[in-house]
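Missing here: one protein chain of the complex. Every other protein chain is in place.
Order as written gives the chain letters A and B; numbering starts at 1 within each chain.
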Amino acid sequence: MSQNKLDEIRKKYQSSLQSKADELEQCWRSAESSFFSENTVATLRGRVHNLGGSAGMYGYDTVAASAKRVESQLSGGPEDSASWRKQVKEDVQQLVTLLRDEATIVS
Amino acid sequence: MSNPTTEQKRKVCLVGDFAVGKTSLTRRFVNNVFSDKYLTTVGVKIDTKVVEVNESQTAKLVVWDIAGESTVTSINENYMKGLAGYLLVADGTRPATIETALHLQQRTEEIFGSLPFVFLLNKNDLETQWAVTDAQEQLLRDKGWKIFLTSAKSGAHVETAFSWLAREVY
Partner (left out) sequence: MSDASTRQRIPDEAFRHMQRLFIERTHPLYLRFDRDMKLEDWWGDSDYYGFEPLHVGDDADSKVDFLVGVTAQDELELPIVQTPNGQPVSIHVRPEDTGLCVLILDAASEHERQTEIQQKSNEVQLLSKKQQMLMEELKATQIEVDRKRREAEAANRLKSEFISSMSHEFRTPLTSVLGYTEILENTLQNERSQLEKLGAISRGAKHLLSLIENLLDHGRLEDGAIVMQVRPTDLNALLADLRAIFTPLAEKKGLEFSIQTSGLPADRVLLDDMRYRQVLINLVGNAVKFTETGSVVARVHWDNGQLRNEVADTGPGIPEAARERVFLAFQRVNEDQESGAGLGLAISQRIVRIMGGQLVLESSGDEGSEFGFTIDAPIAPDDGDHDPASNREGTVVTASALGHTVLLAEDDDDIAQLVELVLEDAGYRLVRARNGREAVDKALLEKPDLMLMDMNMPVVNGIEAVRELRASGFSSPVIALTASASAAYRESAIAAGCSDYLVKPVDLATLLSTIAEAIADTA
């Protein structure tokens, strides 16, 4: 029955959350250290975008919502650099924490 | 005063965005008092205080507490004329005031040349509201300026900052 297969790919997705969190953190660091160069921000935005799509389909609504928020901020770009950076940083950290939390929930 | 010329006078100015604590720092330095109430300064307030320049010598600082502005206006330029040094003041709970201070420093140097100055990051007692970003701190550190984290409320580093500038201008 397909329920088993469905469970299987759900599990697979869940077990990928940890590495997704790591990747995201890595992307953030390189964006930060390059003082938010255009392509590091674009890479980050791409990551977050994909995450927002897939998390929602696998039922991780909070992750999806958080990713959406980060994505829209990244699209806004650094106008008021200091406060923008602070906000995005907090939200990215939030997203990473959410991912790690979800990754550790046993089902 | 029997012999006024023995006591050297120097003019120093406090510049910075509005409500960063210029008046409060001056009042703490000159009168050793503080008030939580905000009364904005219009124009300029002049105060004086005798400071020790070294073990054997004192001098009189004439402190110009200038109304907060985000740039050097022509009026403020008039107020600043004749200054020997200045205190740049920013509010650590409002990061935008740091940007203002950076700009004011640049303009002051353009107009009056390179003079001694000290950077005061004020309201250091408000730890929970402190909002200076790592990047900003790094930026300030990289400038190599004399920076004091002050609190007009607790008095922390206020005297030290003024004295440091006093020694620089004599």
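Here is the rule we go by: a residue touches a chain if its C-beta (ideal position, glycine included) is under 8 Å from a C-beta of that chain, and two chains touch if they have at least 3 such contacts.
These figures come from a predicted structure and were not determined experimentally.
Visitor: Over the whole complex, note the residues of chain B touching the chain we left out.
Guide: So the residues of chain B touching the unseen chain are 1, 4-5, 7, 9-11, 18-19, 38-40, 42-48, 62, 67-68, 75, 78-79, 81-84, 94, 129, 131.
Visitor: Considering the whole complex, not just the chains shown, which residues of chain A touch the missing one?
Guide: Against the left-out chain, chain A lists 1-3, 5-6, 9, 12-13, 16, 49-50, 52-58, 62, 64-66, 87, 90, 94, 98, 101, 105-107.
Just so it is clear, only the chains that are shown with their structure count from here on.
Visitor: Find the geometric centre of each of chain A and chain B from their Cα atoms only, then give the gap between the two centres in Å, rounded to an integer.
Guide: Here the centre of chain B sits 44 Å away from the centre of chain A.
Visitor: Can you name the residues of chain A that touch chain B in the complex?
Guide: Per the stated touch rule, the residues are 82-83, 85-86.
Visitor: Using the touch definition up top, name the residues of chain B that touch chain A in the complex.
Guide: 95-96, 99, 131, 133, 135-136
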